[in-house]
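Missing here is one protein chain; the remaining ones are kept as they sit in the complex.
Labels A, B and C are assigned to the chains in the order they are written; within every chain, residues are numbered from 1.
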Amino acid sequence: MLAGLPRGATKGPCWEPEFVNRLHQVELIESTAVTADVTRLVFSAPEVAKLARPGQFLHVKVGGEDAFYLRRPISIHDVIEDRMVLLVRRVGYGTNWLADRPVGSAIDLIGPLGTGFDSTLAGAQSLVVGGGIGCGPLLYLLRSLKVRETPGTYIVGGRHAADLFSIEDFSSVAKDVLIATDDGSQGHKGLVTELLASELNDTSRKYEAIFACGPEPMLKAVSAIAAEHGIPCEVSVEALMACGIGVCLSCVHKAQVDGSTEYVRVCKEGPVFNTRSLVWGN
Amino acid sequence: MLAGLPRGATKGPCWEPEFVNRLHQVELIESTAVTADVTRLVFSAPEVAKLARPGQFLHVKVGGEDAFYLRRPISIHDVIEDRMVLLVRRVGYGTNWLADRPVGSAIDLIGPLGTGFDSTLAGAQSLVVGGGIGCGPLLYLLRSLKVRETPGTYIVGGRHAADLFSIEDFSSVAKDVLIATDDGSQGHKGLVTELLASELNDTSRKYEAIFACGPEPMLKAVSAIAAEHGIPCEVSVEALMACGIGVCLSCVHKAQVDGSTEYVRVCKEGPVFNTRSLVWGN
Amino acid sequence: MSVDLSIEIAGIKMSAPVTTASGTFASGREYGDFIDLSELGAITAKTITFEPREGNPPPRMSETPSGMLNSIGLQNPGVDEFVEKDLPFLRDTGVPIILSIAGTRVEEYAILASRLSREEGIAALELNISCPNVKEGGVQFGVSSHLTAELVEEVRSLTDLPLIAKLTPNVSSITDIAVAAVGAGADAISLINTVSGMAIDIERRIPRLAVGSGGLSGPAIRPIAVKMVHDVSKAVEVPIIGMGGIRTGEDAIEFILAGASAVAVGTSNFSDPMATAGVVEGIRQYCDRHNVSKITDLIGDLNPR
Partner (left out) sequence: MSVDLSIEIAGIKMSAPVTTASGTFASGREYGDFIDLSELGAITAKTITFEPREGNPPPRMSETPSGMLNSIGLQNPGVDEFVEKDLPFLRDTGVPIILSIAGTRVEEYAILASRLSREEGIAALELNISCPNVKEGGVQFGVSSHLTAELVEEVRSLTDLPLIAKLTPNVSSITDIAVAAVGAGADAISLINTVSGMAIDIERRIPRLAVGSGGLSGPAIRPIAVKMVHDVSKAVEVPIIGMGGIRTGEDAIEFILAGASAVAVGTSNFSDPMATAGVVEGIRQYCDRHNVSKITDLIGDLNPR
């Protein structure tokens, strides 16, 4: 059962949770459109920056004072000194509201939240796979892998070349960057999972871990490929969240816990899960 | 009954309604705080300015695109060439939203609405009585009286001197300005109705009409004084409005129509009523 | 591709699946200044009663989060004046006219129905058995299957006009009431009327509405309405006119997918006087975007999860 899940049960020991569920008021100091619908937001956020780990997210208040809106979960894209970077894709009210904030705005957020990636899994060689806005949290992961001197290979997919973003940023922290687009407008023409499979089939490399973030069908495919090759794999899953801190049980995903399947909280036991414990579908 | 009320039944013949219930997008070109809680907003609004008559109001959309709010009725304070001036007192969400709009904002409004004051009543001498934010519509009325060469005497009341606003504007269009404050910090110490009564008791003047706008208790008192002196009196009343155009029957006030009392629409048959036809209380 | 938005509900031929929610559009005159009324599928006029009704004392309105409370209390000039002054205007719009009627007793509905059956140019009668504001009025019918059936049956026997029963959401089981209404001869069901609610002015410690409480409408109640439309559409065979918080074409599509054959726009008119036309246009755009050639294909087209 849920309450029976030891904290960090699905995680390596290095991510001993030391949550600081504090509210922060952070200042937006930079806002740049990086694609037609993705905006890069930089905040001055020393406290959050200090605590943030790759794969964690922030629960961000959207909308003015007078209207009622739930918070929106947004991954930590990068941390640069005391600044925190988010990538926001405009999909609805909240993300548009965020992407439209003028520089200088104060934003109210909770975090960092969730368990994050276990970069100790990585060893010398790892693959970091991203699709769509799911690439967001991977930059900071790659940066931390590089800092650990185990830089990862970044495999990224998108529909067109125009949907890819921040490739230079990724290049600066990844060992290598491999690109797939549905229409072949850049890199491999086809799915990111095809690139992943061919990398793994290349026996000259010995990958020790896979990290992925993107749409659920992609994660499921990545997970299957990892299982096939017997490689540890962590994925960051999405879920609709209300509280973001483990209270409401809105955000659950099916997982194996102590040999039985149950619903675990994406906001608390996740959003990053080892695919070993994750169960796809309801 | 309501549908039986001939348009303009409670009005003089000059206000033959020629409503143009069109939506306007107008640009905010000036915003100034005139007291601690009253803001003066100037819009570039040629179409509205052309049609606007003293005592009419606008039904203004407040709040962003994504949240649902009803419109807010705001009186036309003044019309200067193709500009329209509103005075907004901060009392809640909508008025704060309006008063906080940055210059350059586009505001969506319907109007001009309602029947307005019948300035033909005025004759050579008239009294124009205002209390609180109710002074709003009276500037444009006084201006039109002046244009007709029958300038009115303006009697205004407030709690303190600090609550009075735009006195210079009023002075420039009124024959005379008389002030009452509750605490005597400016002008007569006491109620505006006391000033009104003493004006009327001064037999050297022969007032032919009274126009008033302000809180309902004040209007009721003014109405009683007018009746006592047998002087025609028009008051602009407030009501909570949903549609603002005569559809929903939210805004009603009790009135005499064809010898019986019924609920008439403040937004359509009003907001200005001849006190002859108005019934106070439910 | 030009989508076919037309739909026939209980013999009412609507050019688009959009009408107005009774009491939020008067008889259409005022909104005719903002939109082309002939683009609407039908106009549903404000509820009328046999005798004139004064309505409730003001205040009659209070804004609430994403909605409003009202306690108008069915103010209306009575059927005779309505027929004389408003019906000709409505007829002239050229769109089907749905007349909403209410009464305090079965006989009053009956007499109204007979009276209106003699008039030209009425497409259907909507039985407002649900207005929560009038103590001695409709609410008693709408919360009881038995009374609803009795009422519909009686009116049914007196008129050949299509009958739409408009249901109140303030019940334990809306499907029971819908089944009763249809069993007694209702040709269509419309729902929901307003949800009972109350707001208090805490500074003055008085209710915000003079009569204490009123009916909640607007986007706040949309999820409640969608659920009830969905449930009723599974329970009865007749077409449903769905309403409750519809602002856009997308909102309307939500109701249609839930099982409504048409929708009505109410409170949104007040904030956006072009809302009805916008809903028609929004439905058209959705259909274009999704290659829907006939709106009827969308009715109840909800996939299981």
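Criterion: a residue touches a chain if its C-beta (ideal position, glycine included) is under 8 Å from a C-beta of that chain, and two chains touch if they have at least 3 such contacts.
On a predicted model such as this, the values are computed, not experimentally measured, just so you know.
**Q** Would you indicate which residue among C:Arg29, C:Lys85, C:Arg115 or C:Lys227 is in contact with the undisplayed chain?
**A** C:Lys227
**Q** Touching the absent chain in the whole complex: find that residue among A:Leu70, A:Leu191 or A:Ala224.
**A** A:Leu70
**Q** Of the residues C:Gly28, C:Pro162 or C:Gly197, I need the one that contacts the missing chain.
**A** The single option touching the absent chain is C:Gly197.
**Q** State which residues belonging to subunit C touch the missing partner chain.
**A** Subunit C touches the chain not shown through residues 64-67, 69, 143, 170-173, 195-200, 202, 204-207, 210-213, 216, 218-224, 226-227, 230, 245, 250, 253-254, 257-258, 286, 301-305.
**Q** For subunit A, which positions touch the chain that isn't shown here?
**A** Given the touch definition above, subunit A has residues 1-4, 19-23, 61, 67-71, 110, 239-254, 262-263, 282 touching the missing chain.
Everything below uses one rule, namely that only the chains that are shown with their structure count from here on.
**Q** Please name the chain that ends up farthest from subunit B once chain centres are defined by their CA atoms averaged.
**A** A
**Q** Could you state the distance in Å from the CA-based centre of subunit A to that of subunit B?
**A** Centres of subunit A and subunit B (C-alpha means) sit 57 Å apart.
**Q** For subunit B, jot down the residues that touch at least 2 other chains.
**A** Within subunit B, residues 67 contact more than one other chain.
**Q** Quick check on subunit C: which residues sit in contact with 2+ other chains?
**A** In subunit C, no residue touches at least two other chains, as defined above.
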